[in-house]
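Remarks on the structure that follows.
Only one protein chain is missing from this complex, and each of the others stays in its spot.
Take a look at chain A:
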């Protein structure tokens, strides 16, 4: 822990990273996957990387209706599986994730695979993509954002036995297909992909809750690491000062394994911590009596569904009954988070989107009247209403006459929100326990009744402040609601104490024994792989 605090200080007080003049070798040595544990089945040869890959590919095809994937790089995946298999045979596997199929959200630039951000702006572009450094030896599949030109992602739980049985009890006659559920955004594709067993882990991104929110809705683990712990190089930015790559897996140990591989200094991202981070294994907590769990009172909002609220209390009681100290704490500036986020987010979005002018890459309009007219038409055609709205608001906040009143003020509020957390952690709290979402996943038909801004504001109510403060947080599925849908709770940790956070989350995961999703149709011919729960995760249980 001492070491982690040191890292934290390096980040905040260490200043900008610098590089040697003429250092053109930014293409850093690929970090090999040196995970300590190896998936037992792979190691024992009970299943081969190629079999694993083929089964995932077949599941991807079967679940195509979920809309989780935009690009499936089948050939690349199989080729990499083949290479992995050779390594296993020689006993030189690269680590825990060698041969394990992984999906990547479509806002990561990858080598040789098209990146679209699920947007018209980047669709059909064939320029070489920035190499995503850390995925060198993972299999690459990809998952899509919620909205966008490829249509919304469907929550696999819509088709689960658990949900369908409950629905039959409640609504006797209904069209099942039109009542599918949302995943939540924006890394919903990643969450659905993991939830439907089409991959073992997926990378999402998390700016205001985009990883944790769909994780909660899809019944998977969603980790938002500390800001600066994982490189953003290659991640197409939304809000640079809040974005982090998110990790979605089916269990906490897997999230830790993936984090161990991704974390650490990257010379290409000046905001990453200075020190390297070694892959780690989470200890199994047996005694929580030394833990202090904080329950922020501001998170008890009127909009919170009673079911989530009662599960939240139940979780707090669980900790208490096992000997942990559970106290109510206050994060007084929480209520300003949404409006503050709106100003900062739109400002950074306006700035980041300025590069999409149709000149160097991406969509370009046909107009050729003048450069200015071309910019205007290109950007009008390429961005949808939501993005255009953000760009306009952001530029408004950044105008000279508004900067002090909006942007600077929002930054001050952000500092207050971050200080709230510091104060709570300084008072002895180890981990905060909160809901992840207001309720379980809602049907798409209901969801689209609200406008986008209201929706995202509601979505992010419990998750956003964490991004403002750069803290690590993880959503862990706890139980099924009365409708048979997953409910996740969120743990928030001290900056750069991701490992401690995950250790607590792992203990909690073990206590609650969240049920496995039952997707009969899908499982039928893949039962050999997934009947054994052990094989559904990378890590050894």
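Points to keep in mind about this one:
Assume a contact is a pair of C-beta atoms (placed from the backbone, for glycine too) under 8 Å apart; a residue touches a chain by one contact, two chains touch by 3 or more; residues count from 1.
Convention: contacts and distances are computed from a predicted model.
Not shown: a single chain whose UniProt protein name, out of "MIP18 family-like domain-containing protein", "Glutamyl-tRNA(Gln) amidotransferase subunit B, mitochondrial", "Dehydrogenase E1 component domain-containing protein" or "Glycerol-3-phosphate acyltransferase 3", is "Glutamyl-tRNA(Gln) amidotransferase subunit B, mitochondrial". Within the whole complex, the absent chain has one touching residue among A:334, A:347, A:393 or A:481, and that is A:347. Across the entire complex, the residue among A:269, A:320 or A:381 in touch with the chain not shown is A:269. The chain not shown here is touched by just one of A:75, A:303 or A:368, and that residue is A:368. If you put the missing chain back, the residues of chain A touching it would be 11, 13-26, 108-109, 117, 122, 127, 129-130, 232-237, 239-241, 267-271, 274, 347-348, 350-357, 359-361, 368-372, 374-375, 395, 398-400, 403, 407.
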